[in-house]
Each structure stands twice: as C-alpha cells, then as structure tokens.
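Here the complex is missing a single protein chain, while all its other protein chains stay put.
Naming follows writing order (A, B and C), and every chain is counted from residue 1.
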Amino acid sequence: MRFLLDAEQREFARTLDALLGAADTPAVARAWSRGDHTPGRVLWARLAEAGVFALAVPEEFDGAGLLPLELTLAFEALGRHAVPGPAVETIASSLLLASLAELGDVVPAKAWLPRLACGTGLATLRADAPAALRAPYALDADAADLRLVVAGDQLWRAAEAGAAVASHDPARRLFATAARGELLAAGPHVAAAAERAWAWATLATAAQALGVGRALLERTVGYVRERRQFGVAIGTFQAVKHRLADVLIALEFARPLLHAAALSLDPVEIAMAKVACGEAGWAAARAALQLHGAVGYTEELDLSLWLRKARPLRDAWGTPAACRARVLAG
Amino acid sequence: MRFLLDAEQREFARTLDALLGAADTPAVARAWSRGDHTPGRVLWARLAEAGVFALAVPEEFDGAGLLPLELTLAFEALGRHAVPGPAVETIASSLLLASLAELGDVVPAKAWLPRLACGTGLATLRADAPAALRAPYALDADAADLRLVVAGDQLWRAAEAGAAVASHDPARRLFATAARGELLAAGPHVAAAAERAWAWATLATAAQALGVGRALLERTVGYVRERRQFGVAIGTFQAVKHRLADVLIALEFARPLLHAAALSLDPVEIAMAKVACGEAGWAAARAALQLHGAVGYTEELDLSLWLRKARPLRDAWGTPAACRARVLAG
Amino acid sequence: MDLAHDPAVESFRAEARAWLADHVPAAPLPSLETREGFAAHRAWEAELAADRWSVVSWPERYGGRGADIMRWLVFEEEYYAAGAPGRVSQNGINLLAPTLFDHGTEEQRARILPPMARGEVIWAQAWSEPESGSDLASLRSRAVRTDGGWLLSGQKTWSSRAAFAERAFGLFRNEPGLAKPHLGLTYLMFDLHAPGVTVRPIGRLDGKPAFAELFLDEVFVPDEDVIGAPGEGWRVAMSTAGNERGLTLRSPGRFLAAARRLAAQWDACDRDPAVADRVADALIGARAYQLFTYAGASRFAAGDAIGPESSLNKVFWSEYDIALHEAALDLLGPDAERADGPWAESWVFSLAGPIYAGTNEIQRDIIAERLLGLPKGRR
Partner (left out) sequence: MDLAHDPAVESFRAEARAWLADHVPAAPLPSLETREGFAAHRAWEAELAADRWSVVSWPERYGGRGADIMRWLVFEEEYYAAGAPGRVSQNGINLLAPTLFDHGTEEQRARILPPMARGEVIWAQAWSEPESGSDLASLRSRAVRTDGGWLLSGQKTWSSRAAFAERAFGLFRNEPGLAKPHLGLTYLMFDLHAPGVTVRPIGRLDGKPAFAELFLDEVFVPDEDVIGAPGEGWRVAMSTAGNERGLTLRSPGRFLAAARRLAAQWDACDRDPAVADRVADALIGARAYQLFTYAGASRFAAGDAIGPESSLNKVFWSEYDIALHEAALDLLGPDAERADGPWAESWVFSLAGPIYAGTNEIQRDIIAERLLGLPKGRR
C-alpha cells in the first residue's frame, strides 16, 4: 500500500493549478454568468490540452483511458478556481457513451467521444432515474454541443436546451431539457451505462466541492489575517481561529475518502466521499461568509463565485441524504 | 396575558432554593448513592413541609390541588440542588391515584394520597406502556413505600423492589420491579389515568433537567473565573465564553416552554418542553465537563452529582426522539 | 401567570386578521430589493397606512393605533400568518422612529413620521463604514459645523434599502481626536438625493441591490435634522441598537409562520424521516422564541427595561432562521438550487442574520461578559 499521490499525479495537479491560477478564472466565471461563453470555451480548450477531458474516454476513442484518480485531482483544481461550465456533465456523458460502446452500442461513442476528449465538444445531461441521484436539470444546456437526456431505458440527444431555470449560482445555468430529438440508444444497457456515468459524475462533483471548500478556506484565512477590528487582525480572535480549524479538519478528512473512492469506484465509497466533500465545502462557505462579514455577502467580491457554488455542488449528483442512504444500504 | 411569575410563585421558588441551599444537598445525594436514605428522607420531609409533594394531590386528599406551574418551579429547584429520590415518580403516582379517583376508583387514593402529600410516603412507578414514553425501571424502588407497576390496564402494588440495575448516576437506583403483589385497579381507566400521570412525570423531569443545567452553568462560570492557565483566568478565552453563552441561550429559551407546558398541560407543549430542557441540560453538562477539564471528570468533585444526572434526565419519561415524534404527531 | 390575551387584544387580532384576509395580495410581490418590487412594496405600505395598519404601535396622531406591545406581537403573528409582504419601511419604522420617540423633537416627529407611515419616504440606515463593521465606535465620517447646520463628508456602506430610498440616518464624527472613540459623534438625517451624495448600489449574493455604498462630499444638513444634542450620537444610537437586536427586529410571528410552512412542506414530502428531527426542532424553536418574547414583553409591560438579554435573542433567531431554511432546502433535494424556489429569497436573507445588527461573535462576547460576568479584555 502507498496511499500517496505519485510524482506524476502531483505534477499533473500542480500544472493544472498553475494554468488556472494564471487564467483569471473569476473573469471567466463572470462572463459565463452573463451568458458570454467565449472566454470559458478558450479555457476549456486549454484544459483539454492539459488532458482533463480525456480522463474519462477510452484510448480507442482518442482518450487517455479511464483515470478516476487523476479526474479527482483535475476537478479539485476546477473547483478551487471556480471554473464554469458543464465539466462534470461532459465527463459523465463520456462515461455514458463509453459504457454503451462496451455494451456493444458503439455508434454514439464514435461520433462524440473524440470531440469531447479534445475539448471541441461540451456535453451536458439530465436524468430522472435513478430517483435517489436524479439530476433534474441539464447544466449549461445552452452552451453544450451535445445534450443527452436519459429517460427510463432511452437515451436522447435533445435538439434544444429547453426552458432555463435560474440557479443560486449564476455561473450554473440550468435547463429543463426535454427527452426528445434524436433517439441515440434504447434498451436495458442504457440504464446500466447511466448508472456508471452517475458514479463518475458524483465523484467529480465531490472533488469539485472539495476544491471550492479549499478556495474558500484559503481566501478566508487571507482575509482574517488582514482585516482589523477593535485594533487587531480578526484572525487573532479565538472564535475565528477555531471556526477555521474546524473547516480545515473537515476538508482534510474528506480528501482521503475522495481518493479512495476514485481507486475503488465502489458506489458506497463514492457516496461517502460525496457526503464528506459536499458538507465540508458547504461548511467552508458558511464560515467564509460569516468571517468576511457584510463584504462576503456581496456579489462583487470574488468570494461570491465560490460561496454560491458550494451548496449546489453539495446537492448535485447525489444530495447528502441520498448518499447517506446509499452508505446505509451497504 | 402576563407571562411572568407572580410574587407568590417567585417567593415559593426562593424559599425552596434557600431551604435546599442550606441543606448540604451534595452530602445528601452522596449518602443516597451509598444506599443510606436517612438524610434524604429528612430532606424529603422538609420539602413536603414546604408543600412540594402536595402540588399534585387534590385538596380532598389533603393536597394543595393540582398546581403544575408551581411543580415546575419546585422541580427546577430540586434539579438545581441535585436532590436525590423518586420525586418525579411520587408526583406521577399521586396523579395516577388522583385520576383513578376522578374516574370513580377512590380506594387507592384514600389509602395513599395523604401520605404522599405530607411526605411520609415515597412512591415510585414503572410502566411498559405507552411504548414511546416507556419507563422501564422503577426509580429508587428500594427506598419507596409504594411501588406501582402499570401493566396494560392493570395497576399493581409490588411487594418487592426486584432486581437492581445500575444507572450512570449512582444517586438514581433503578429496579426492574415486577407486576405482581396487590392488584390495585384494573380496566381502561387505568390506562387513561396513567397517560395523565406520564404527562406530569415528563413535565417534572423537564423542570429537573433545566435545574440541573442551570447548576452546571453556574458552577462552570464560577470555575472559569478562578481557574488560571497560561497566566490568565480561562474565562477570558473566547472559546470558553462562547461555549457558555450557547449554554445560557439553550437554558433561557427552554424555560418559557416549560412554563407554557405547565399552563396548558397540552401533550405537544410538554413534549416540546422536554426536548428543550433535556437537551439544554445535557449541553450544559458537556460544556461543564469540557471546561472543567480533568477535575470535572472525577467523582469527588461535587460537579459530578449534576454531570451524571443530566443525560439520564434527558432520556427519562420521554427521550428527545420520542418527544420530537410527539411534536410532529401534533 | 397566564398566556391568554385580554378579550380586547383578541378582538384587535380578529380585526387585523379580517383586514389582512381582505387585502393581502394573492401572489407574492416581486422582491423588494428590485426597483419594481420596491415600488410594489411602497404601494403596499400605503395600502396598510390607509387603514392604519402600517405602524400599529405608534400614537394615532402619527398614523398608528397606539397599540401596546402585546397588540404589536399579535399583529405581527397575524401579519406573517397571512403571508403578507415584507416591510420596505422597516429601517424607518423599527430603527429611526423609536429614536425619534425617545430623542427627537415634537417638530421632527410631526414632520417625519406621517410620511414614513404612509411609505412616501423610505429610509435607509447608514451605520457602517468600510473600516468600521462590528467596531462601530471607530467611525470616521465627519460632520463639520456650518451656518445653520452641518456638512457631512465621508463614506458609509452596507446601507440597506439605500439603492431606492429617499433618506438616510446615521452617525457622524463632529469632534475628532477625543480620547474615547464613542464620544464626539452626532446622529443626523440626510437626503439621499441632496447635492454631494453619491449612491452606489451593491448587489448581495443573489445580485439584488439590497444595500449601497454612500459617498458624501460636504452634504448640507440643517440643524433641524440632528437628533439629540451634537456629540450625543452614540448614546442616542445605542438605544436604537437595543431595539434592533431586541423585540422589534424579528417578531416571533415570522418564525411561527415559517415553521408552519416547513411542517406543511414536510407533510407534502411524505414526512421524509431524514428531516423529521429538524422539522420538530423548527416547531419547538418557533414556539420557544414566541414564548421568550412574550416573557420579555410581559416584563417590559411591567416596567422593566430591555437589557443585554436582547443578545440572547439575536443569536437565537439568526441561527434558528438558518437551520429552518437548511431543513427546507434539504426537503427540496436537488431543486434547492433553484433561485426561484419557495424558500430561495428568504434563505439568502437568512444567511446574513448572524452577521448584521452586531455579529453573533460579538453577541456571544456580550452574553458572556454582561450576562454571565466573565472577564472582559481578550477575545
């Protein structure tokens, strides 16, 4: 056993972090929120170049093979830098199509996987089943090139995004995309493939939530070291220290669950990781908001980009309640 | 509306507090824990003289009439001073017998209520029904003069205490008293009377838990003002201040529920009061233990008399779970 | 001790309930933090005022009904139970008006209160400054003496309602450099459209301009708009702060109505067992808060002042409000993300509760030091 990232994995994470740190991601996220997808797609292409979207595409379809651990590293970085767009959904769509191919239905995979892997195609998807992990809206369907809808044992490619529904996070644009358009596949293998795709979506969302929590903690630590009230930096107050210590504990005990879930792809372990990362990210948001005070409650401070993402990510692709039930089901 | 104690009620509470404050109740409780009931019975007689055990006995049986609000004042004082003995059970037994009398079965009331009211008789009781509020053991059955057991629609007077079961609180001596001996009453009126008795038992236990919490807070405040570490009184640390502030909030918001429950005797309000008082008392115990540190973890410090009582009282005569369910049942 | 209202109070309740049943809009108004919603809420204030329901606790001569505190609590219970709109005039009614009653002149009251009661003049508060959030004594904005009045300069922030309001009130330093920072402050009212005032709306988390930054450059305020004596502002303001944290900022009626809504939603969600405990605690907490307030109101009616126990209040309701909304969102599952959901706007609002009107960290310090007697000094 060696429960440590190897040098290559650490280097991959560092590279992504550097790439995103230099990309003014807050500006990209703000543009995306306004409906301007151009900077987002430029960034998407660079992420694809770094290999992010190949991590869930088999090599025969121009991918890197299925690399769930690297995926968690990438999505922690995406969360940490508040990258907008249907990244989780693109990964889940890739898994869905790759799984269909494994089950003999290779046409949609051939048509789409190379495009998704190289970043020229963005995908989103929506599903009503399985009920416990239902994803009622297709994220960023307006920006996506491929809109998948799973309805029972049918897989549709929707021609239209459908009605928009506002999210608390304006960088997350939700759509009630309807199950109509082109029928890509039908039969029990759709449900089997979808289940695998959901597992990857849950894993990637957990990683993203963890990255969001980490960014919130880092920004708050920086703020309380500078902000002065009553003549001292507020970071000297014990109540502030203890609250941030609790956030660090939550984040640091969530990450090993995430990596273990990536190693095993066991549904119970994925559910555990989602609970821990989702709750830690949201706890970080609550602390960040409280300790920033009023300025943290404004949309103009970049902190809002992470604050508004934390709770939707906690609930997306498996609410804590659904994931706890999965853990108890064994 | 005037949701305030009147002068007479305040005077009653003050008198009891003074009586108990001068009675070295810690020594009484320690003797009781050792099985020496003599000081406890002396104190019991003085409490009876002050009117405590007449508060659930109708005037026709030499009581003061049914005075639930005064009862909460008395039991908050009993909790605050860690008074041992089956006080809740004596009150509940009185209610049970008084209710049977109201329903036409007057013999047991005549035999026992005057003795219970004047403090020469101690009563305890045990019941398996209703399930949600089951009281599986008869408290202090070894010390009680009257041991009641409700089994279905039968009311027994048990001749023997039965097997002893240790409690986390050595001043609470539990017994698995069996439903045999003298059959005092049988029929549906037993269940009806028992339900009323349980309500009073829950109310009195809530009050006692609140008093325990208050004592724990007071003692801990005193301790952290004196105890010095790192060169200062530990009460100057913000973590200490905030934890005690939270205890005060819990206690202060529980008391109005208790008084309202006494005014209405509504089962939902009693359940609300039990949840709030029981949880506040236990939160006070957790804080008291943590802030006293190791010395609080010893039986020799008198603090232990309250610490060990807080969790049993939280669960006795209605666990928080059972009471929350009662609130939701409406 | 009793919890039954007088028959006269109950008939007041019945009158309020009947009026509200007739007048409360069937559909919720647009958010009061938007221009359109602000106007709609202002119209609602006028409708309330037309039948003297906007400021029930004020004397009749200013548009009220002279309701005592019990009647006010009962009115609030009915108001929120009826699902009536949020109060756009809240800053004026709850913060400025009590100050005018205690420290204003009769001229000021006669001039300012009736248009406030009718929603014609909406007031913003202007307490905080960029470097003075919780530490209010460190305010730096200045009031400089001039002929017949004062010239205000400086910067205020987190001024709620200021994006669309007419006027504002706050503290300004008239005598800098005194040894104690809460000395030398003056309480003034000013016009948000006066020369020298720049209002920069600030979007809160959901983007709505719920507050604004105010830039003041020699804004003239006549002497008649000073409340209390110059230099006495801190003392004047503190009586308002007590009100803000105490009985008037969050009436129990709000939470009773919210807890009932939550319980109804839980019923509709097949009584989801994963949220059951929290629904029970919401019902218990709403009742506890109501009773705690009744006890305080009874003491107040018996002549006691509202003291530092208002800090207990502030911490309780603000944390209660968040817990209630978290339970409600969890019942919605992934739909909790919808910004148009049934709890969305009030959830965003609840998140600010532990921050404003004195952060909960400050309140806990106050509780520990003033109510429990723990030593001051460190934090």
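The definition used in the following text is that a contact is a pair of C-beta atoms (placed from the backbone, for glycine too) under 8 Å apart; a residue touches a chain by one contact, two chains touch by 3 or more.
These numbers were taken from a predicted model, which means no experiment stands behind them.
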item	value
Touching partners, among the displayed chains, of the absent chain	A, B, C
Full-complex contact with the absent chain, from A:134, A:259 or A:308	A:259
Contact set of chain C toward the excluded chain (per top definition)	273-274, 276-277, 378-379
Footprint left on chain A by the chain that the document does not show	1-6, 9, 69, 217, 221, 224-225, 232-233, 235-238, 240-242, 244-246, 248-249, 252-254, 256-257, 259-260, 263-264, 269, 272, 275-276, 321, 324-325, 327-328
Missing-chain contacts mapped onto chain B	134-137, 165-170, 172, 174, 228-230, 236-240, 289-290, 293-294, 297-300, 304, 307-308, 311-312, 315-316, 319-322, 324-325
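Here is the rule we go by: only the chains that are shown with their structure count from here on.
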item	value
Junction residues of chain C - those touching two or more other chains	361, 364, 379
Multi-partner residues of chain A (each touching 2 or more other chains)	237-239
